[in-house]
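Presenting subunit A:
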Amino acid sequence: MVEELLIRNGVVYDPINGVKGEKKDICIRDGKIVEEVKNPKVIDAEGRVVMPGGVDIHAHIAGGKVNSGRLFRPEDGRKGAEPKTKVCRVQSGYSVPNTFATGYRYARMGYTFVMEPAMPPLAARHTHEELIDIPILDNAALPLIDNNWMTMEYVKSGDIDLLAAYIAWMIKATKGYGVKIVNPGGTEAWAWAKNCDLNDAVPYFDVTPAEIVKSLAEANEKFEMPHSIHVHGNMLGHPGNYVVTMKTFDLVKGIRAYRDRPVLHGTHVQFHSYGGTRWGDFESQAKAIADYINSNEHVSIDIGSIILGDTTTMTADGPMEYSLYQITGRKWTNHDVELETGTGITPFLYSGKVSVHTIQWAIGQELALLIKDPWKVALTTDHPNAGPFIGYPILISMLMNKRRRDESAEEMHSAIFDRAELPSIDREYDFYEIAIITRAMAAKTLGLAEHGKGHLGVGADGDVAIYDITPEERDDAGKIQKAFLNAKYTIKGGEIVVKDGEVVAAPQGRTFFVTPECDEKLMDEMLTKLKDTFEHYYSVSFANYPVQDAYVPNPYEIRAPWRS
Partner candidate 1 sequence: MVQITDVVCPLCGCVCDDIVVEVEDNRVTKVRGACAVGKSKLMGHGRIKSPAIRENGALKDCSYDEAIKKAAEILAAARRPLLYGWSSTVCEAAKVGVELAEEIGAVIDNTASVCHGPSVLAIQDVGLPSCTLGEVKNRASLIIYWGSNPTSAHGNHMKRYSYISKGYFLPGGKKDRKLVVVDVRETKTAKMADKFLRVEPGKDYLVFSALRAILYGYEDVVPDEVGGVSKKDLLEVASMMKEVQFGIIFFGMGVTHSRGRHNNIVNAIQTTRAAHTHTKFNIMPMRGHYNVAGFNQVCTWETGFPFAVDLSLGYPWYNPGETSSTDLLIRRECDAALIIASDPGAHFPGESVKHLAKIPVIQIDPFPNPTTEFADVVIPTAISGIESEGSVYRMDNIPLRVRKLVDTEYMSDEEVMKRILEEVRAIKAKEGE
Partner candidate 2 sequence: MKMGVKVKLISGRTVAQGQNLDNKLSDEYFSAVAFCELNATDMTKIGVSPGENVKVSTKYGEVVVKAKQGAGNPEGVAFIPMGPWANAVVSGDTKGAGMPQYKGIDAEIEKTEEQVLQIRELMRQYMR
């Protein structure tokens, strides 16, 4: 690794530090951004767009369901198969790439950090083993803590402090980053082939999803947690669900976040912005959701926007995945996880010839375009659910170019003109706003900005993306798409990892995790109940459950003290 690096003549977009397209030198020494360097290797960016390394707030890249997706789709594996090179291991896959391809392709898009958003705690070791095998990227994973029996029992008894002790233990034991919620209550009901709407009582546990969300938000804010609760709400994918979405957001309105961040991060909200009453009158309600986000400060979202084509859906929303399989009749894998959560996986094809898919395609972009403040929005495809992450450059080019959106709409189902907003929206994102929604916002919302991610201020990690495009070319949609797919340079921790769109180095990334700190007496009380649960109901022993250090060889720990 070169000790000192100087990037000159780049046009820098560093939103966290208010840098809006300034010609600026970027100096890196020993992997960190510094004021100045003495004897650096020089990269002449020649007027190109320079941004901090991309930060993806939500992509399913590592763990049991991702691998089940790979395993049962050899046809996906055959796409994108590449032999090993001097630097790179073998690659395969399109919507479910192998771990090596995942790291290389993200790095080539200028990304340097990705959050695995749904880790079943009982299988956390699997997520971490895959994260180890993803080259280059720094990473973290969010454990699922909402359908857990312990959670529901504390929600029922109203013991928020004990619930906090439980989530602290879970996040620690899984070397996780925060609290993930997916179809709360509904996935437990799915173990009996049932589901739950926001205010339905979960069978046997007799709590509602609404109560679960609110309680977890309260418990989360007992600590100085870097991230808010991260929520995949109930009724995903159902026409008319936008009402549930707003009701879910309302649940936590009164709760005070520990710091300058939202209380709730709503994920892949495209899937939760549906109007109509059935598929026949299905329409976009992105406007209603955007209005809500525009008039509230306690919620952030990522869009989960559609990429047309074949992909693989995979979530902890077991009942939703079953419904999808019933619609398409394609192969379907399910994996209920005892006492905790579940998984459903099924392939899906988004077609521009189908009215519903066309409207879905519009909704994700509408959210980004109708929400005024880009600091509330992150660009995602809920990879691979709405589409593979390799499609991000397509989305970037759409958001930056109305003409491209219009041209696409012409080739899609005409429903986009009367049941979606997109054709009537003129707004175009600029590079600064793109930098916000593809890195700065995520870093802030995840609490990673002060740990070196998402910006280029002194002290930040030397993670930089130089894209092969100049600000003057901002109207060239094709060039935008090409530029964001294969970076001119990607620098990770001060090391050049991508040059001219090719991976030239593949160092190992670090796994970020949070250690919430909790009063011992409270923890002991919770542990008594937890150990009893292990003894009687789990199929593994308490001692063998926590993720051992061997699974996190490159750790980065963030402490989350109890709020006084």
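Points worth noting:
Convention: a residue touches a chain if its C-beta (ideal position, glycine included) is under 8 Å from a C-beta of that chain, and two chains touch if they have at least 3 such contacts; residues count from 1.
Picked so that all candidates are chains of the complex that A comes from, given by their letters.
Small disclaimer: the values here were computed from a predicted structure and weren't measured.
Between subunit A and the candidates 1 or 2, touch in this complex occurs only with 1.
Taken together, the subunit A residues at the contact with candidate 1 in this complex read 62, 64, 66-68, 70-74, 76-78, 81-84, 89-93, 96-100, 122-123, 125-126, 129-130, 133, 149, 191-193, 204, 325, 331-339, 342, 345-346, 536-541, 543-544, 548, 550-551.
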